[in-house]
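What you see is the complex with one protein chain gone and the rest in place.
This part shows subunit A:
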Amino acid sequence: MTETISVRGLVKTFDATRALDGLNLSVKTGEVHGFLGPNGAGKSTTIRILLGLLHADAGTVQLLGGDPWRDATELHRRLAYVPGDVTLWPGLSGGEIIDLLLQVRGRVNTSRRDELIERFDLDPRTKGRAYSKGNRQKVALIAALASDAELLILDEPTSGLDPLMEIVFREVVREEQERNGRTVLLSSHILAEVEALCERVTIIRDGRTVDTGSLVEMRHLTRTSIRAELSRPADGLADLRGVHDLRIDGEIVHFDVEPGTLGATLRFLDSRGVRALTSSPPTLEELFLRHYATTCDSTPEAAR
């Protein structure tokens, strides 16, 4: 499988701050790749370098087989981009902006455009200044998804969408990938969204890649966080296979469990007289607190 995006040892410094500090990123052709990191980790800076808006200070960047800085115009014919914070021209309507963004890229598939406007429930005649944040994002998303670009770069595309629209977004991205084999780079700080769409993820923090791989390989990402109230002592819970990060707080236990051993763990809890149980996917914040805390604390930046 070939690489659509290949970034090695990327460094970018703004005045005194080192925004990117040796970042690596590899996106294979045809995959939906999750680009995860807390706010300020360097996701948007990386994307701006991939678009040739910023110049890399060091490292190598390859995008669709070209150099994003040198070959920007040719490469942009083959990609579509949705910024994290979409600003629209106040005097142009949503429909005009969508047409502009599609037409500068080439031929416009009008039926596809109209279908997406319908599915995302957008009023194309409203002026840019009158849209809410979510609707501004929809304008940029429709323009990107209606194009025939082989690569979609989406920077936190659902941060302003309501849950219903998020579902539409996931459906459309899945269709695009399955039907048209498009490659998608999806930056996010919401683990659940990445889990729902991506095969592989790259996790970054303080401008560095801390982990990368497929979701299946990164089992810690697919664990379930459990909080249970037991009537008998939880002796032996720590020895169960697949249980991690256990904390016992009187009758209440908190732990993470791997998907493969969830059944056995639940049977154990039953045998200890479980009275209350909540389970949830781990949030990115928890992952950073627990799983990546050690990885990061060893780096000088994270030590502060």
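Note that a contact is a pair of C-beta atoms (placed from the backbone, for glycine too) under 8 Å apart; a residue touches a chain by one contact, two chains touch by 3 or more; residues count from 1.
We take it that contacts and distances are computed from a predicted model.
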Note = The chain not rendered here carries, per UniProt and among "SWIM-type domain-containing protein", "HupE / UreJ protein", "sulfate adenylyltransferase" or "ABC transporter permease", the name "ABC transporter permease"
Request  = Give the residue, chosen from A:L51, A:L64, A:L221 or A:L287, that touches the chain omitted from the document.
outcome  = A:L51
Key: Contacting the left-out chain in the complete assembly, out of A:R77, A:R227 or A:H244   = A:R77
Listed residues A:G95, A:P157, A:G207 or A:P282, member touching the removed chain = A:G95
Ask   = In the full complex, which residues of subunit A touch the absent chain?
value = 48, 51-55, 72-74, 76-77, 79-83, 85-89, 91-96, 99-101, 103-105, 124-127, 129-130, 140, 144, 153
